[in-house]
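What you see is the complex with one protein chain gone and the rest in place.
Right, subunit A next:
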């Protein structure tokens, strides 16, 4: 009896041991195979030159091919030095000294030096090209002079030696937030000036360029001399632009692609499916959906009216029914993934009676009418406005929708040519930059779209920018965020919940709050069950 029990126990333990070993092997990154990624924001990539395009679509391949001074650490939700081994800041926080990696090789085998970094950042400021990365590089002292054609070199960028750079900023800031995206990629200075360079570009990323079939795919293959030992794992990355969600859905279900960014409709379907629901990543991205109210339109100049709008709309209901829970209720401007997010803040309660009372106090007992500029976007456009109309009508506010095309919305809002608009705006990753959009010194065209002005908030933001204490900075920004929330320059609708479906064989995906579709491919790997495992 005892022998039998001992034998059964031993057998069970052995089975557990084998299972544990199999699980451990399954979690062990595997080398080889092809990652089949999708780029969901358009039907094509703009260019082989990552400096040229402002579109996330192009960053998706840029993350494989190129590297910038920093990279986004999705796990810790902050930028970390990538092409530098260390970055030290001066006492005043303006001068940053970068010790560059000495093991970063371009895809032609040449070692990256300070000259490449300086040339790349200077190129971005080319006055004749209007590269989108200029908005970041402009933070370096003297960069604007190059942009205006008044200088050929950026005075705030100095080469100390081949592997040391000194960067002087115009104002105290954490440079990591501005130099981690592909639009500020570091190119090989000499090689990139060749006329045919962009037919087959080379970079510092974990994968080399193989081919770009415009409108069809970009193919990258492993760069064996990548500076992170043992990485990348995959042999190849094939990135297909697929702007149509329904096509992505079928391709994903047909196991032709490894990932798919989901819209609200698919999110519901995938969550309801026993198998598909196992491979879903959700992240609160740094975007705040909102209805900006123009204070130059008389009713919206009164804080009580703006607050009434926030109380009159049942945001929870719209998020649940229309956005299909693919969003988080906004409780301020700074989103859940912001380091300055205040979890103690409560959303405006849905309270039409309170809204009516506020309107009476503001002198609008019979309500008023406004024109709402909206694009057709399903998550922050006309469909949402249409759901809001009857809610506002109940408190006496009439709405007339002014439909505009998505590509025209930005221009209209930047010019102030609206009474109200609905949009999705970036609210991170840097909370200071995000809150500066509510600083009265920030022009409307540069993101202070609701022409917000509050000296107390200005003071808080200024103090946050001036302090050397990171904890104090966050506290000040939280206070500024709370003050803005109380002033209600916008209807605080929701924070985007980005959702990506992935196949069970793809591992290493990162919950990137800046944009979930942007993945560091060197950390991804496919197990043997992938159809493209070989």
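Just so we're on the same page, a residue touches a chain if its C-beta (ideal position, glycine included) is under 8 Å from a C-beta of that chain, and two chains touch if they have at least 3 such contacts; residues count from 1.
Note that contacts and distances are computed from a predicted model.
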{"item": "From \"Thioesterase\", \"Cobalt ECF transporter T component CbiQ\", \"Carbon monoxide dehydrogenase subunit G\" or \"Glutathione transport system permease protein GsiC\", the hidden chain's UniProt protein name", "value": "\"Glutathione transport system permease protein GsiC\""}
{"item": "Chain not shown: contacting residue from A:27, A:130 or A:150", "value": "A:130"}
{"item": "Contact partner of the left-out chain, one of A:256, A:302 or A:361", "value": "A:256"}
{"item": "Identified contact with the non-displayed chain, of A:234, A:259, A:409 or A:460", "value": "A:409"}
{"item": "Touch with the omitted chain, as defined above, among A:102, A:150 or A:216", "value": "A:216"}
{"item": "Positions on subunit A contacted by the hidden chain, ascending", "value": "41-44, 46-47, 49, 52-56, 127-130, 132, 134-135, 147, 213-217, 240-244, 246-247, 250-251, 253-254, 256, 287, 404-412, 414, 423-426, 437, 443, 445-447"}
